[in-house]
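Note that this complex is displayed minus one protein chain, with the remaining chains in position.
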Amino acid sequence: MTLIRGIISRVLNLFGPTPLSRRKALWGLVLIAPNTIGLFFFFGVPVLMTFWTSLQQWNGIQPAQYIGLENFQTLAQDDKFRDALTITLKLVGYTVPAEMVLALGVALLLNIPLRGRGLLRMAYFIPVVTSTVAASVVWTNVFQPESGLLSKIVASTSWADRKWLTDPKFILFPIAAVTVWQRIGFDMVLFLSGLQAIPNVLYDAATIDGANRWQRFRYVTLPMLSPTTFLVMVLAIINSFLIFDQAFIITARFVPGGVLDSATTLTYYMYERAFVDADLSLGYASAVALAQFAIILAITLVQLAVQRYWVYYEAGEAEA
Amino acid sequence: MLKNKRQLVVLLVVLMISALAAPVRAQDGEELLIQPQPCDEPGTLTMWVWDENWASIIEDSIAAWEADYCPGAEVNIEVTPWGQYWDLLRTNAAGGDLPDVFNMSQTFFYFYADNDALLNLQPYWDEFGVDTSLWGSGLVDPYRWGGNGDLYAAPVNWDTITIFYNMEMFDDAGLDYPTADWNWDDFAVAAEELTVGDVYGAAVYLEYQAGYPNWIAATGTTPIVDAARTACTLDDDGSLEALNFLADLYNDGYMPSISELGGTSADDAFNFWASERVAMITAGSWKLTDAIDQVDFDWGIVQLPQNPATERSRSIVHSVGYVASANTENPDLAANLILYLASDEGQRFFAEGGNVAPANPSPAIQQLWIDSFGDTDLNIQAFVDATQDSQGVTVFDEIWDPINSELVVLIFDLDFPVETAVEEICSVVEDELP
Partner (left out) sequence: MNIPLIPVWMASHVVAAGLGLVGTRILFASRNRSPSKGRILGLVIGLVGGLTALFLFWLALAYMVSTRTWAHMAAGVEPPLFSYHPARLFAKPGHILVYAILIAGAVVMLLPFFWMASTACKPPAETNRVPIKWLPDNPACRENVDLLYEQSPQFNRYLRNSALVTLGRTFGQFVTCSLAAYGFARFRFPGRNIIFALCLALLMVPFQAIMIPEYILIRDLGWLNSFRALIIPGTFSAFALFLLRQAFMQIPLELEEAATIDGANPLQVLWHVTLPLSVPALAAFGVITVQAAWNDFLYPLVVANSQNTRVVTIGIALLQGERRTPWNLLMMGSLVATLPMMLMFLLLQRYFIEGIAMTGVKR
């Protein structure tokens, strides 16, 4: 009897030490239930199926064969996978800082009460909704050597006849540029909404204390904006790891995936394995996707863990 | 003698009965190559196509099939964008739901045939009395499978390659217009003479169908991969001869680079040509409509030049086919529909629709297609002639694209020597071979 009571109280204690905290815990579970259940059913289940597929040898038509961890063993020795990972990491490195700094800058400027601000904000948002086909035509044209817009602007430098789109040495630059171009608007929207949550009284107080413009930015805007910055950073890193469309925009008219696989990102490699290859293997493609998933997850978990050192929440930390 | 007479009578009776049973739309005196048959039992079929223009033509022809040969049958046509067609087909295949009848391309046939996903149509061809050799070998050989060379698809159209040239530029250079019997040397001379200022003489190397493989085929070598899919042929003598011929023209400045053209598709060469930046291009029959509608200078069509040694010019030919799923619940009905689409009667819809050249080789049908372009002096017959000595597609999946574009970029943009580029690409191609 006491044993059962002990177990019950232990279980109850998991939810909180007092009846009130237990009730709060129950409320929390009820609130998150619809979205969580829906997410796990509609997207979690397919991901679990991907886990299962990764243990199989399956070309999508013949019956699948269970082969254990063989796909992952192959993966560990796959040079192409390693190349794709390197390319992806480089792109993450090129794009994430650039898009965050530029988007924050644009958001700050477009937070100033300017005439025509709405239209300017829209101009920066438009890349998010512009047809990727149009983007492909225009950007490949901009980066075309000799006749492209870029080479006209940099006419007398060594950049003018550089083969941005075909030379494996340079291909990542236009891809990064297009990625940043496309995502500034997205990040700007998040930053703009984050900026509104900073109470004006803080700026007034800082001004009274004699803070100059830079100090107000450094000691009021940045810390108060940190929850949004955290959001943008996590999403930017995830999205850069998943780059697919942008690589396609730049390489589709030449050699999809880049000459000699120079623009084959992880997602593109996975796609190739699953849908393009003559000897395609959905099991192997799933293993690639899961390896990619594991890397992103690890990075995101580190970010979640480290956020307590730099992200300031008005209502106190997320109480881990 | 008597026996023969009796046979004749029987034959006549059979012909009359079949003529009564099936409403034939043939004009008098016209010989029908493929005769549709009434279906045994109507049912429901799903069918996938990738092009909206095709879809509307196919809808019309299927309506006629349903009315005349299979009352009560129902065909649900689903149109999928070309860019995602193959991904979606593989998704559905993985789910075990291939459509009953679907569009197939020679470059993707191998995968489905190799995995026993397709219905063998040969028994039906035999039953319907269709001699499958009536189609040119380039059209159907890539759709044959198994030891007996059974035909798994009905070819619906063909695409061949010719040269489009700017007549005004030939006039300015004081050159005679090329004729069907010109050869590579004549071509090289013309390319040189036609290169003036920022106008190039030719752009004839892009992509698989309308590019360098035509030149390799002219030497007698099967381009990129041999027909048995066992070896890379790019390092064969014929391939090297053709690639070096083209690379020399490029290195001498008579052909633009990929970077200048802005892409590796034959469309990029076409745009260059339509903007009067290049005098001669290799162009596919699918570009006829655009060229007629959009080009405002005088231009002509001529057969590909002949290789001086072999004295042959050979066009790459590609044919879209219709196939049925091996798991279809109505194989007889699916085969009956496919027969209709390949028949003279079904092919009329394609011929009259223009743009898509009908696969059925009946002269009447081919003439119908030529006439669909209206009153023009253009030598459209050259495309039909090119089907004669043509080269079928042997490449598949990744070798079809992007690997073959890669070769083009290496040689014609990054200035790799032909031998180095070929070595690089052959190693990739061999990875892909079964």
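Which chain is which? They are A and B, in the order written, and residues in each are numbered from 1.
Assume a residue touches a chain if its C-beta (ideal position, glycine included) is under 8 Å from a C-beta of that chain, and two chains touch if they have at least 3 such contacts.
Since the structure is predicted, the reported quantities are computational estimates derived from the model, not experimental observations.
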Residue among B:32, B:64, B:94 or B:433 touching the omitted chain: B:94
Hidden-chain contact residue, picked from the options A:89, A:189, A:206 or A:222: A:189
Listed residues B:212, B:286 or B:383, member touching the removed chain: B:286
Where the missing chain touches subunit A, by residue: 14-16, 21, 24-32, 34-36, 38-40, 42-47, 49-50, 53, 60, 106, 109-115, 118-131, 133-135, 137-139, 141-142, 147, 155-156, 181, 184-186, 189-190, 192-197, 199-201, 224, 227-228, 230-231, 234-235, 238, 241-242, 244, 267, 270-271, 274-275, 282, 285-286, 289, 292-293, 296-297, 300-301, 304, 313-316, 318-320
Subunit B residues that touch the omitted chain in the full complex: 50-54, 78-84, 87-88, 90-92, 94-95, 97, 159, 262, 267, 270-272, 274-275, 277, 284, 286-287, 290, 293-296, 355
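As a convention for this text, only the chains that are shown with their structure count from here on.
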Subunit A-subunit B separation of Cα centroids, rounded to whole Å: 42
Complex contacts: residues of subunit A adjacent to subunit B: 58-62, 140-141, 144-147, 163, 165-167, 253-257, 259-260, 272, 274-280, 282
Footprint of subunit A on subunit B - complex, ascending: 86-87, 90, 93-94, 110-112, 115-117, 258-260, 262-265, 268, 396-399, 401-402, 405-406, 409-410, 413-414, 424, 432-434
